[in-house]
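Read the structure below first, then the notes.
All protein chains but one are shown at their positions in the complex.
And then chain A:
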C-alpha cells in the first residue's frame, strides 16, 4: 500500500494509506483521547472525544473514523478542539453518578482520567440521573447501567470477538441502554456465555467482575502474567493480586494466542485455588480405603511413610509392581521430574497420564 504524508500539530508524518488520523497520531506519540475506540474493534466514531480540526474540512471530524489523505493538515489540540472535548465530557458527567469515591473503576477509569486532564468538574450542567437497578443476578459480572456512557465497546466485542451478539442498544434518547433482547438480564437471556470480554473493554465502571468488588483498589494491585490452566489453548492471563488474594483475572495481550481475550473459565474460574475445599496439610488415611477419612500429618511423617512403603513394595515385588500417573494439569518441569522419578528412582517405565490421545 502506498504511503501518505500529512501534518499533525506541525509535525510531518508518513503512514500507510488507509490509516486513520487517530492511529497516525498515536503511532507518533501524539495524544488524542478516546472512549469508544479499541484498536481491535471496528471504529465507531460515537463518543466524539477524538475530534480534531482538519484544514478544509467542515466541523470537527472524529479522528478514529477519518482516514489520512496526502497533504492533510491536522490540529489535535486547537482551542476549538479542546472546547469541544470539554463539552463532550461535561455532557457525559451531567448524567453520570458521582461515586468515584467508592467506584471499583476509580484509578483506571477513562472518564475520570479525561475529566482530570481537561479540568472538567462536571458542574456546568445538572442533567437527570438514571436509576436503574444493579444487575447482579449472575455470579460473574455486575452491570451498573447508571454508569454506562453508551460507548458501545461491549456491544462490538460481543459481536466481533465473541461473536455471540447478545447485547445491543435499545430504547431512545436519554433512555438508551445496552441490553440483551427484551430487556432481559445477561443471565435471563440464556445467550450470554459470560466470557467477560465486555468487562475488559468497558472504559468506565458500568461493568465489573463481581468477585473483584471491594477487594482492592486499582493502584493496590500487583499484576502477574501467566498462562491459563483450563484448556490447551494457552491463553495468557494477567492475574491481579492484593494481600495474597486474587482480585481479578484479565486477558494478557499475546497477539499470537488470545490477543487479550478470554472465556468464562479463564476469567472467573481461578477462584478454585482459594477454595476452602483445598487440602492444606498432608493427610494419612485412618478409615477404610474408599471411605475418605484421613488425619492430618506433618510433611516429614507423610514423606517418610510414603518413601518407606514404596521401598518395601519395590523390594518385595520389584520395580514394575509400582505405577504412576502424571498429570496434564501440572507443569512441564513436574512432568519431567515425575517420569524421571519413576525411571531413575523406582526403576520402571510404568508412567502414563490420561490425556495421551
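The criterion applied here is as follows: a residue touches a chain if its C-beta (ideal position, glycine included) is under 8 Å from a C-beta of that chain, and two chains touch if they have at least 3 such contacts; residues count from 1.
By definition in this document, contacts and distances are computed from a predicted model.
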- Note on the structure: In UniProt, out of "ATP synthase subunit a", "Anti-sigma factor antagonist", "Formate dehydrogenase H" or "Cobalt/nickel transport system permease protein", the chain dropped from the view is recorded as "Formate dehydrogenase H"
- Note on the structure: Interface residues of chain A toward the undisplayed chain are 138-140, 160-163, 193-195, 210-211, 224-236, 239, 241, 244-246, 254-258, 261-266, 268-275, 277-285, 289-292, 294, 297, 299, 302-307, 309-311, 313, 316-317, 319-357
